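Before anything else, here's the structure in question.
A single protein chain has been omitted; all remaining protein chains appear in their positions.
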């Protein structure tokens, strides 16, 4: 059953611009807040009860990462936004989960929206929105619900693995985006497996009438992945071009690395697209081939037995004066003729390679 | 029944350029004029009897919004145009409802044409032209007929909701365009529902011969929506690029927000396009599959009964010397042979998965 | 019958570059020359006997329009060219009617080639070449034959209607091009009607085997119109970009207006293209649907009567020992069985929705 | 039989870059060298025995054209190259006939490669490579074999026709390229005729099974022509953009003229491409229509005679108790019924427009 694919992008019709209204399904989970504050030497990790507990970190010179799960807690997000002086449109975008991946530059911070992709239990691709705000020495991240792909990042901060503790907030943002992009590979791998399984089946001739529906479903999954990934490419391109003071030159090399990975993912997606179009062609061809086979059976059966039946019909006629009927071997002769015709037609079809 | 889709873009052939001639159907409704004039502190709202009543607002430093409904009242529009010193081509474009969405920059004002989209009662997409003139402290708006999507904007001005009363005319223009773009989402939502309903039906195999016509209609609706929306995108892009004194830097952020929404709408439209092409493919496949099924039935029936008929024909022959006819169990043997052939053929078709 | 579509673009093979050779059909009409010379106050109109009579206007400060009909009068055109010091390649291009719409900038004048489009009596699109030379205070125009779309322009000059008498030669050129572009709308309107008539017919199922030929013809007409119109767009774009002293800033606004109209025409053409492709699809689908219908009739007839014939055949056998033949109601029982089978098969096909 | 279409682009694998190795078929014709040296006043023409004889012209201030036929005479070409101080890669490219049309700028000369196109006797398109080196006062040209399209250029030099004797080497190069491009029109004219002949045949319904092969051949010819012509376009564009001292401003106008011609040729080629795709569609449609016709014949014949045969079968049954058999007009009644059925079915098919 196809599901909704268009979301209202914004507040209810007629609401003033900048109204912060959560657009996901209201039955979303509880608010989970966590904060990291670290320098090369030390690291503070804190599970927060309310957003105000995070405010103390703003003053520190150390790098702060505040991660908010639960976009339906609009008022908490607004409080955080006011504390960090975010533009109302930024807050509106954070809680509007139909946002397209994008980057917006403001005077003191960068605002980035992107999509986390994963397969859920029923093998459907889920696309969850994640927003980041990158400031001079902080990163704010916002997710729809608890559960993410950042555990390895947390470990690296806690145990000072890799470079992250030696670097600034721009590098922290990089590791977070990198973790998300890394998961894209997993998604397209599964997608690729599906296509190949399907291709193998078509090669084996096991195509039932659901095939065109399955092809349709695959096309749609690819569309969904494309939509999440392609704008990101252009976004990273802009990061590379724009000389923003918030991302240092030396960190740019890392962002360029993500960009390379995205190009790879995109190329794979485009190859999948092309493969699916080919699959559709192959499916069409296989239908035609099947029809051909059906027609051949009919033609062979009809072409052989219709003439024979005609002959039998002739000698079933009741004319008084039919001399053949009285010949001693008339019956046997007719049989012989019929066998001859049978064999001749078989030979004919054999030569045409229909048998 | 397909309707006209090409409109004469301009005055009658041979009229001088800059002739202000209304190109819609003449049987259009009465003239409705309204004016708002507001500052942060106060707001004057006025239903006007004639256009001259609005002239007093031009002098005021406050923000003025004059809204004209009824493009067939050409002379009123010309008077307003002269008062605000609009270029003749601008007036010509205002009353020519076949205008493509565009932005033109003049020395003292910006001229913007766009399309309001909605579904009418008979579920056809209607595209109504709206023009705006943005001056230093005024916005003029022109609509074909009464009835629009601006009620929420009026309320916000009247009751000083949101930011609008604190801002200049550029922000007013933004809220008006925003209201229009907001309605696009409603339109593509309905469009999306149509496509999905149709898809579900094709999945269910309920495709009659109207299907290709319906697909055609959907394609055309999408074309119409594309035509209204795509030029807008490029128009907002130009607003963002061009440094016009009429739109202040801080308001540009809001325009960029509309741009983001338009990109979202456009992407959805492109996805719909692709889905419809796929639907056509699926429909073709389903026709082929049906034909296959028809052929199988024919082939099975013919292949089974034609040989049996032949056998019956043989023993209907009237040869004198046909020994089998005189065997006691000749008849029963023939029946046995025929049943055998029947079963063998059934088995054959079963194995071929035609049954 | 398809007609020639490639013209030799230039002089006979091997002729020196810059040879002024007329490439249309030689049997072209007589030379018609006319000249207008006007200022705000006065206007001289003159039918010329030979081209030399126009030379006096060159010295005047007033705006001069010399219109030449009959490109086969090469020597007259060369004389005019020498008088106005046109480059040999310009003269070559003027008389070569296979020219692509283009603009060339020379030091003292602009050279513009474009196509006038109209339907002739036999409803074929005709594309006639018109060239313009725009100088400081003159416009030269060259047409293949008498008869054009400029009558309204002439009237406006004669009777000082509109702005034309108050403006310079650049505005005159604008009104001339505008008159041509205005006629494009008429052409695409007819084209649109043709497509819609055809679509209505396909919707109604009245498609004979000429359909694919008609689609082909429509495609070709659209190609021809595209070829005439699309280069013009880019040409006007260049006028807008290039800062040439020959076209004043304030006139540019008018040229931009033509550009807008061309965009509208182009969009319509692209929509028609897409619609024709869809028509082809619909036509293919309708063929398949018809075949399906044919097959169903065959299958139903054959599937019902072949088994019945078999039964009849069985009791036409001549075995001595066939007990059923001697039953009193044997014959009636067989009829009953046959009717039963008949009804059962009818019911089966009904349920399959084949009836 | 399809022919080779990929050539090794370069020297044998592993040869050092810059090795001058001829890549055409070795069995090529004899070396033909000719030289022209001219000023406005005088002209020397000389058939050379060996390449050294041309060296004297280098010193002269007059314009020199040295034309080399026979790319297999590698050593002669190398000598000429050394004398004119050409880069080794230039020499390599001259003798490598799989070169793509291109322009390379060196310090003292321009190197240009392009393709001469013509139909050979067996109506196959032949593409022969021609290279030019344009220096301050000389043009070197290199062709695979004797025989070319330059005779008119030679005449113009010999007899001082046109401008060529008054101009520099850049104008000479222009006339040479112009002569080649002029021949492109001839080639696409023939191509156009082929397509139209073929179209006429498809319109007439005379399509045998070779049709798809012919379409294929046409597609390939167009590909070949495209490959030769399209890079040239971009090449001339570069000449126009790049301010090289070797081509004077006033000569650029002429090059722009070639560019215009190329655009025209390219457009025609693209139109042909589109027409061929349409032809393929038409061919597919005509196959489907033919199948439809075949099916109709079968369906009509079978649908009419199968029920009639059934009736005959019924009264061929041997039941003892078949009262109808004993009616006096039983036989005639059955005939009447059968004729009725026959007529009814004919009428039915008539109404369905199958007859």
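Which chain is which? They are A, B, C and D, in the order written, and residues in each are numbered from 1.
Throughout what follows, contacts are C-beta pairs under 8 Å (C-beta built on N, C-alpha and C of every residue); 3 or more make two chains touch, one makes a residue touch a chain.
This one's a predicted model, so the numbers in the text were calculated from it and none came from an experiment.
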Full-complex contact with the absent chain, from A:145, A:295 or A:338: A:295
Omitted-chain contact residue, chosen from A:70, A:88, A:135 or A:316: A:316
Of D:190, D:312 or D:345, the one touching the omitted chain in the full complex: D:312
For chain D, the residues touching the chain missing from this view: 1-2, 4-6, 8-10, 13-18, 87, 89, 98-100, 102, 104, 209, 212-213, 216, 219-220, 223, 227, 280, 283-284, 287-288, 290-291, 294-295, 297-298, 301-302, 305-306, 308-309, 312-313, 315-318, 322, 324-331, 334
Positions on chain A contacted by the hidden chain, ascending: 151-152, 156, 161-164, 174-175, 178-179, 182-183, 185-186, 188-189, 192, 196, 199-200, 203, 253-254, 256-257, 260-261, 263-265, 267-268, 271, 274-275, 278, 281-282, 284-286, 288-289, 291-292, 295-296, 298-299, 302-303, 306-307, 309-310, 313-314, 316-322, 354
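To be clear about the criterion, only the chains that are shown with their structure count from here on.
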Maximum centroid distance from chain C, chain identifier (CA atoms): A
Sites on chain B at which at least two other chains make contact: 284, 288, 291, 295, 298, 302, 306, 309, 313, 316-318, 322
Graph class of chain-chain contacts, one of line, ring, star, complete, other: line
Chain-chain contacts as defined at top: A-B, B-C, C-D
